[in-house]
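Missing here is one protein chain; the remaining ones are kept as they sit in the complex.
After this line comes subunit A, so read on.
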Amino acid sequence: MPDIEESKAGQASAGARWPWRAGLVLLAAAAGFTGLALGINHFAQAPSQDRQPAIGGPFTLTAPDGKTVTEQALAGKPFAIFFGFTRCPDVCPTSLARMARLREKLGADGLKFAIVFVSVDVGRDKPADLGRYVGLFGTPILGLTGTQAQIDAIKRGYGVYSAKVSQPGGDYTIDHTAAIYLMDRHGQFANLITYDEPDDSALAKLKALIAQA
């Protein structure tokens, strides 16, 4: 069996880096409890829940040109965000190809939302690698990478799972959440497109996303 080094979003230990620094006051005595509470809170925010989940939030990452990008760069425009890695031969190109195809189907509205691809392969994907990779799909896609802490933070924010899996010969692959998150122009979670969802349904979700005030 392959070794699995998990870095699941919402782990108790992740609580200490949660951006709501106000919680730090409580930290000394209640660190363990705080982390646990955040973990539980995270599960309560799973996308399958009916109530508005707090998925998303601030991030700081690096664009292919080396410039720092935060959620502010996407403010005012809806976006579709997907997590993967450039050495992923199947679900990543399939998903990005699909977003490019759906954008084309939307015609002039196609550019009313941004497509964002975030690497979960901190060890291998450098900013320029992301740029070359997203450049294959013939439509503007923002490819982002960052430090391990920055990637861990955005994974936590979006409830994304990823885990390195060792391969024979010292190589590794990465298991990761394959859904595409649709975020509205205020940066609020709007919907999910799942990997096996038909194009018609995904297209309807994108139309609704663009139509939202």
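Basically, contacts are C-beta pairs under 8 Å (C-beta built on N, C-alpha and C of every residue); 3 or more make two chains touch, one makes a residue touch a chain; residues count from 1.
Following the convention adopted for this analysis, contacts and distances are computed from a predicted model.
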item: Which of "Penicillin-binding protein 2", "ABC transporter permease", "Sarcosine oxidase subunit delta" or "Copper chaperone PCu(A)C" matches, in UniProt, the chain that is not displayed; value: "Copper chaperone PCu(A)C"
item: Full-complex contact with the absent chain, from A:Gly76, A:Gly107 or A:Pro168; value: A:Pro168
item: Where the unshown chain meets subunit A, residue by residue; value: 2, 86-91, 93-94, 96-98, 100-101, 128-129, 132-133, 135-138, 161, 165, 167-169, 171, 173, 175-179, 194-196
